[in-house]
Structure formats: C-alpha cells, structure tokens
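Notes to accompany the following structure.
Heads up, this is only part of the complex; the chains shown haven't been moved.
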Amino acid sequence: MTYQPSFQDVAHLGHVEVFTPKLDESVQFFREIVGLHESGRVGNSVYLRAWGDYALHTLQLTASPTSGVGHVAFRVKSPPVLTSMVGYMKANGVQGEWRDAEFGHGRAFRFASPDGHPLEIYYETERFIPQGNQVPGFKNLPQRYSPHGIAPRRLDHVNLLAQDIKSCREFFRDMLGLRVTEQIVFEGGQEMGAWLAATFKSYDIAFTKDHSKAHGRFHHLTYAMDSREDVLHAADILAENGTFIETGPHKHTIGQTFFLYFYEPGGNRFEIGAGGYLIFDPDWRPIVWSKEERMKGQAWGLQTVRTFHTYGTPPVEE
Amino acid sequence: MTYQPSFQDVAHLGHVEVFTPKLDESVQFFREIVGLHESGRVGNSVYLRAWGDYALHTLQLTASPTSGVGHVAFRVKSPPVLTSMVGYMKANGVQGEWRDAEFGHGRAFRFASPDGHPLEIYYETERFIPQGNQVPGFKNLPQRYSPHGIAPRRLDHVNLLAQDIKSCREFFRDMLGLRVTEQIVFEGGQEMGAWLAATFKSYDIAFTKDHSKAHGRFHHLTYAMDSREDVLHAADILAENGTFIETGPHKHTIGQTFFLYFYEPGGNRFEIGAGGYLIFDPDWRPIVWSKEERMKGQAWGLQTVRTFHTYGTPPVEE
C-alpha cells in the first residue's frame, strides 16, 4: 500500500529560526523580558526555549543583515514517516535536500513552501535535560516553573505571509497531512488566509495574504500562556518595558485565541497568546469566513490594525 | 468649630437614575444579559442592583423621551454630616431642595453640579433583604452568588460630561469632600478630565470634557467584576448577544482599571470594569496627565475611539 500523508504524521511545530539584525538586543529581550531560556549558541545563532517546551530549543535567533524567517521546522511522528513523507514529496515534485544533524535535532529534509519559505521536517530530537535548580518538582513537567518576565509556557504556532494562500494551504494539507481548520475566502474564491493544524489545537501554522509583492516573508511567531490573565500580565510587562505593542490584548474571531502582538528589537512580530478551541471531531470541516464577516473586526469588535496586513519581515517598500 | 466637608464624609456613590426611551428593552437587557436583579417598580421607574450591592438598588431606569442621566445620588456617612453638608453648601451659595423619602432611601437634598447634572445626597438607606434562594450561605455577603449573564458584583463609578471640568472638580472636592486622584490638563491649564474618589478606590466619579455645547450629559455608569477574566467573559456575552461594544476590553492608563464599554438598548453607555489601584496614602497628590501623554492612548497602546470623546447621552447634533 503506497504511503499518503495523513493527519498526525507531522507531530507538531518543532522550532523556528528567526533572523535579526540586532542579535544581542533580541537575545537580551527574549531572555529578560519574554523570559525564555537559552539552550546554547552555535555560530551566529542563539537557541532558546520556553520553560514548558520539552525540546532543547523552539526558537533559533540568527544574526543577519535583515529580519525575517530562517526556516520553519516540524517534527514528524516516527523515522518511517520521515522517510515516507520525503519520498512522497519527491514523487510529487517537491525539491529539497537532506541536511545533517544540527543543534537540537537529527537529520532533516529541507524544502520550501510554495511561497518560498524554507521548511524542514525531522524526527530525532534532543530533549531538554534540567540541571540543578531547573529540575522540576513535578516529573511530568520538563523544567521547574520559576517565572521571570513574561515566562510563556510553550511554542504555539507560526504565521507566514504568502502570495498564493491556496497553494500553501493545499501544500501543507496534501504533502504534510495537516488539517485545514479555518479560512478567509473573498468573493470569487480568492483565498486571503488559511489556518492549519498538526495537533488538536485550532491551528499550528497560518498563512495570510502578503499585500506586498514579496515572497517568503514572516508574519509572526507565537508563544502560549496558560490563561488570558497571563497574557494581560504580559501586556503590562511589555508596556512597562517600552516594547511596541501593535495590537491587543483582544480575542481573535478565527481560532478564538486571545492575542497580544509586539515587535522584538530585531523588528520581527511576535505574539503572546492563550486559549482557542480544541478540535476533537475527526470530521471537522474548515470554517470559511467571507470579506463581510471579516469586516466586523475581531471577536469583540476591535478593527484589525492596518499594519497587521502590511507589516511583515523583512520589511519591503510599500 | 464650623463644619467643613472632609474626605469620607460622602461614604460612597449610592445610585444613579438613567433615562431610557426603551424602558422594557433596557430592563430586559440589564436583567437577562447584564444579570442585575430587579428590586421593584414605582411609576415610570424600575430599580435594580448587582448581587453584591448592599442597598436595595444602585440603578434606577426611568422611562423618558430621551436617554441620559436622571440624577446621581451619594450616601453620606451620618445624619449629622447630611445636615452639616447641606448647610455648608447653602452657605456657599449652592441652590437645592430637600426631597421626601422615596424608593430605597430617606430624605435627600437635591442640587446640581456646575454643569447642571442633578445630584443628591442622603443618609437613610434601605438594605436589600435576601429571601428564599437569594439567602447567601455566607453571612458577610448581601445575596447568594448564582450567576446569570454577566453578573457584576457591584456598582463602581459614574462618568459625567461637562463643559467646565475645573469647576466640577472643585465643587466635588470643596462641597462634598471628595479626593482628586487624577487629572488631564492641557497646555495653558485647560482641564479636560478629572477623577475623584469618595473611597479608597482610584475613583468613584469622573468628569470628562463635553466636546459638544450641551450641558448635564451622561458619559457612562460602571459596574465592577472581581477579576479581569470576568470582564473578558462579559465581552464574550455581549458579543454573542449582539450588543455594540464601543471599545475594550483594555486597560486604562488613568486609574489602571480594566474596561469594557457598550451601549444599552436605550442608547446609554455603560462599562463593565475591574481592578485599578487602591489609595492608602492619606497624602495622595493628584496625578496630572498632559496632552502628549494622553496621545499615547490607553495602557497597552489602544487609541481612544473617537466616539468616546463625542458620544454622550442624550445625543446631540455635532
């Protein structure tokens, strides 16, 4: 029986490499203000994770002339799935190459999204091993909870800008087996956004229409808190720190997640979020939103700020 | 020794009469969606209270051709203070008249704010006596907590629009002994807003500049929840009910309160709020905000919506 990617073959979003022209400031920001933990450094990259992430890292900050996304990596559920999925992609004309093991994970297959975002899938993962006062009192947690700054619990999802949402949505659905959970489709079928899940969460990756002519741009990366109150505390911390809050805290209509967007020192947009629904129905059908429905703004009526549609990294001339 | 009003002579905001051209719809809204409890009806008025209010009512809805405020009543701390305060006001040229006891309270002195808002002070109060399944399990609470709808805990504060903020601020400070907690003062000393407290809360009444030429207008009345999470639930309830949410939930810079503004069926603006700081320092000095500081928007950067400055009740031609 020939292999076909199915839901859950991709286990979860693994880690994201983000470029920053101000590496030191970005690292300082994520350590001191966001409260992530540094796992190590290799070359121009600094690796970080949230206290609840089981992997050695979920964020890779890499010094670069520009901001933007270096690559987005997903962990698949087993070695055979890794081999089969790569074979399936190649058989379907997806170009890519195997890369040797690097910091935090084993060999990975590097390919690109239809919009040109560098992507990777891998299986072998190095787990975080707590030492000293990082050892948790609870064996079912990866690290002791000892908050400093925002202290999000874990990596949640990534949002990428793209020119052709439909092709990106179909690529992740057909090649990686993700579940399409929600969509924005304008009159005439023009797709403006797509939300997909590898897990039971309302989404693990989203694609939104890039209003510029650029390709492969980054919209935001999100870390999750346990409660909406935690997100409100995060807003207090960011405001007091003088960090630019683009919009929020407020509730998304799509995904029903509670959001807070801000720009890190390197210029990339990040989100601190919480909540959203879990999908237990195996027959979930994508929720499709029209332009009229989107005009109503977010869940409680907040209009989406213009920069949310125009600002991505690296920035481009409008 | 001649009497002079001092902080605490006015114990707290007692109740507010709000006019509505749609009495039945307004009553239905406050009972079913907001979750207030009806205490009684007299003539064109319906009296309501929150589950945590000790008084028989804190909101009086009165059928009227227009929206707006009927009167704002404050309870003073003792019978002698009531007499002395009235005497002091009269000696200082404040016109007014005694009114007989009515629903929920004893005789009251009716006078007007410098902007013409009808005001009252009274002492004798009828307490809510729980019956049947309203009897609380906790003797230190006025009513059993059995939520339906938003279910705010208690009346919090009132905000009135005025042409001359300075005179209103000084009137409440000098005639009623309230504490000025925060102010907005533009260049040249033009006062745009004043927040005053009769209690340890960051404010119990506020005056903000009316950008129309009208007098005696109402900005909003606020009921308080115990937590910010409760206010987020309120937003969910209002959004699902199709109630127009004007702005929020978000955090005020002034008072540090968490806010959510909406319009009830009669057109009046109401707020569901939580938090804010308590003032323990007996020497608190008013915090004064400049135009530049206000331009920064609310605590987390949300710009104040235009209608917040232009919409009051009754509405006027702009």
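Things worth noting here:
Should a chain be cited, it is by its letter among A and B, assigned in written order, with residues numbered from 1 in that chain.
The rule we apply is simple: a contact is a pair of C-beta atoms (placed from the backbone, for glycine too) under 8 Å apart; a residue touches a chain by one contact, two chains touch by 3 or more.
Remember, predicted model here, so these are calculated numbers, not experimental data.
Here 2 copies sit in place, and the number of copies making up the whole complex of this structure is 4.
By our rule, only the chains that are shown with their structure count from here on.
Chain geometry summary: the mean Cα position of subunit A and that of subunit B are 44 Å apart. Residues 227-229, 232, 235-236, 238-239, 244-245, 248-251, 258, 260, 299-302 of subunit B are the ones touching subunit A in the complex.
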